[in-house]
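The complex appears here without one of its protein chains, the remainder shown in place.
Order as written gives the chain letters A, B and C; numbering starts at 1 within each chain.
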């Protein structure tokens, strides 16, 4: 076997009360992809940050190509040839794409060779270009999240690395971009580069990784060849117990006791939320659907197909040109989001750092924000009630934290997501619209969220789940609305909720569908 | 035309400017009234300009902008002596006569109208010493403004030379900030419970000093230069011992007259200036006199009452 | 604003952030400021026999009781992620308008004062409209408003201070009266009450908590159902009202109104708030902290006066003490990490 290109030994790292890493060792061979898996807060990002010079270890050593190195800053890491795609996007929003990508190369004095970097950027982006047209001159703040993630990746690739770290690179990528990434990883492998790869999507691990290291609570559980471990075993080792049903039983099945019956079950139940003719010029058009009591309605479609915008327009978070929304039979016209909340209609944003959390405020304050009156009397907040509320949800949602007084930005990504969900549930909503609710969440917690959504649905709360991950849409939803270019092109239910139908509907243009004569239209 | 045949009238298209700094001071009101009266008597226009801040470069800009309007003359009270030397030189070179008043700049101009700052300082020192019976402790406040510094310096020097029984126990850099001055005086008074008097070379600090004196039991004698209605009220109520007020109206009036005489060649001095094409006048120092305002005469000094009586238009720039 | 972005004051904030968590409710920050104040006070007690006297403390408190109202206002503006440069102008303008109403229009002074508060609210509302409707930055808006305010004050007063000795005694009392024979000025008590109320509200009241949310992350606030524009509007109106209140107190205290009344109050208020832990980036700061900030500044000033520091040295020493005090404060709670 070749000598390891990167080896870390006995890494320990503590943040106040949290022992984030407790003697972790890992060994990456050149030309291989080494996956690191574990629950949210297991210490994956912390380990990568130690290797990447963002954090300093309390104990432990790092060896690069057999030589002991000290990585005291991200700059050291870059100099040593360690590339890093961080979990959270960290780009200069006011600056052009090209400059962001070549920032590590812009050193010393002299003039920036803009012509050169624009050209090189265009070339580097060429791989992704087919799927997401990005102009090297554009400012990063004008890009979508997935485009920004592409920039992060291209930026790391622009440096000549020996080792490259991907911390959840696909969480914000579109499917097609993910494909491109895998192809690029293949090329990197051929060049003999060592790759560390973190993802909560286990299928990806099986697709690209050679080795897998499992972390739990900051400790190394084991390192195995991917080929030698089954997915079930992997999951069980990660969560430390048997995880049986990732997806809960569907409403139809539980209601009827057997297979799909399109006319029975919740299909006949009363509608909770009805939307008809919702339109905003240029964004979405004539969107109509109804959500029935007891069911989970999924929204699938390509990125940019308008799902997010529809959800926001329903909740009064953005404007609509026309269309009606009725909740429990009563027509509502939320002029602001707070009107919708008051009526029991809530929305979980797809962008937790930018639109979801108050990163500098405590977890308790993050959870209580939507309805302060719940923790207040005569307009005064009761600290006990506030922390009590937060504690209730953090134990219910199993948020990994030291105290509810700690700031939200000290939580791992997945746990931040759970804080957001807690915040929504704390107002006892009637309908929840969850936009990419499991983004960045570990498999155990995903299962937990799926079961939670099902429990909500069975308690009579309407649940809409917007997701770009087909397996979970199929696994969780009773019915799936598929959107294409701002229109709902069909709502699938029962046995039709399968990959083939959804993909077909989401990708084919309307003319093609007409010629095919699909009958699944609303 | 021969000088002796000229009339004090017009030409109507002449505009004379008065240019000051820190325009939130009542002092300029009377000065500009004098300036305006004279202008109206001659049938020419008068305009008031300046900066609201205590800022040399800004006043230079204001001055230079007046120059671009081709004025018949400028009466200037410069915030900073040295900074105005060149601007005044260039105005004079462009045949725009400049008179300085109240404060000066050290270069050739057609005249300088003021009451003597030295005299004010000495006058104040003697008045203070008399009120204190020749012994006791006093405090002064200061500002970075040449004429104010001269007043304070002569005040201190006169006390030292003539009244050895009086000691200056504290100096405070007020920069005309009333609230801060007040706090400073309170502290000084704590330390010197027998503080007998305070001298301020300007109004805002004087007001603050009187306020402090009142709150300390009214034993401290407060004397300042410049006045405004609030100060007059304090003097009338015995909260302030008095104020030394240069005759601002005359300052303005005389400044205008010098400009007018020069610009329109109304005089014919026996010095060859007209033959050489120079300005006819270069009066080194014209004293406009000063008054001590005390409880006895304070009621005559209210600017607003005076303006009302004069039927004067409001003191507004345009 | 991108939440994943660390902004300007970052290293400090990041550090403070972590320290803050240890102390849970941010108690540490204020704790160290108190220690710095006590330390300086102790030194002064040894250096000057006049320091630890009732009169001195009365003077010191009087020196910031009125401007302290503005500091509270500024703190709220900073917490919301904004700033208000027009507070000094509002103070001056309200003083002059109230004085003019009383003096020239012979209006009842209490009615005039009420109109003054209304004027403060109005100016705050105009600031708020420019900021929320047009979307101008608070800095530019309130800068413009500052100039308009001073301008109107100057035009109304014709640049002359308004003599207000004739104010009724009951009104003068709120600015300069003592409570019974205690020797405690009413205005200090008033200040302490206002501080207490606002500090309590800022920790507990839902309406003020929303200001923190908006300042911490405006988008998240919107996505949590908070009407961001309403909150910001409210902040600027509150700031306007508090500044107006300070303007009224100051005519009651000084019995004169001038357009140059409060030229330095903006910077002083921002400085006090920042010393007390507020950040120009919003989301941080407490009323109590800011009041400690202004108290520290007043203490430095008083100490210099008591020590007979010459007029030209004061600014120098103030700057040095400020830098040392704030560094000590900062380093001391960096150690707690």
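Note that a residue touches a chain if its C-beta (ideal position, glycine included) is under 8 Å from a C-beta of that chain, and two chains touch if they have at least 3 such contacts.
Given the structure is predicted, the values throughout are model-derived calculations rather than measurements.
J.: Hey, which of A:144, A:223, A:382 or A:403 is the one touching the hidden chain?
T.: That would be A:144, which touches the missing chain.
J.: Can you tell me which of A:7, A:168, A:204 or A:478 touches the chain that was removed from the display?
T.: Per the contact definition at the top, the residue touching the missing chain is A:204.
J.: For chain C, which residues reach the chain that was dropped from this view?
T.: Residues 1-2, 4-12, 15, 83, 130, 134-137, 139-141, 143-152, 154-155, 158-159, 267, 270-271, 274-275, 279-281, 311-320, 322-323, 326-327, 330-331, 334 of chain C touch the chain that is not shown.
J.: List the residues of chain A that touch the chain left out of this view.
T.: These residues touch the chain not displayed: 52, 54, 73-75, 78-79, 84, 86, 90-96, 99-100, 103-104, 106-112, 114, 130-135, 137-139, 142-144, 146-147, 155, 174-176, 178-179, 201, 203-204, 207, 302-306, 469-471, 485, 499, 503, 506-507.
J.: Spell out, residue by residue, where the missing chain touches chain B.
T.: Touching the missing chain: residues 20, 23, 47-58, 60-62, 64-70, 80-83, 85-86, 106, 142-144, 146, 149, 173, 175, 316-318.
FYI, only the chains that are shown with their structure count from here on.
J.: So that we know how the chains sit together, what is the shape of their touch graph: line, ring, star, complete or other?
T.: line
J.: Need the central chain here, defined by C-alpha centroid distance to the all-chain C-alpha centroid.
T.: Chain C is the most central one.
J.: So how far apart, in whole Å, are chain A and chain B when each is placed at the average of its C-alpha atoms?
T.: 73
J.: Could you pull out the residues of chain A that touch at least 2 other chains?
T.: none
J.: List, in ascending order, every residue of chain C touching at least 2 other chains.
T.: As it turns out, chain C has no residue touching two or more other chains.
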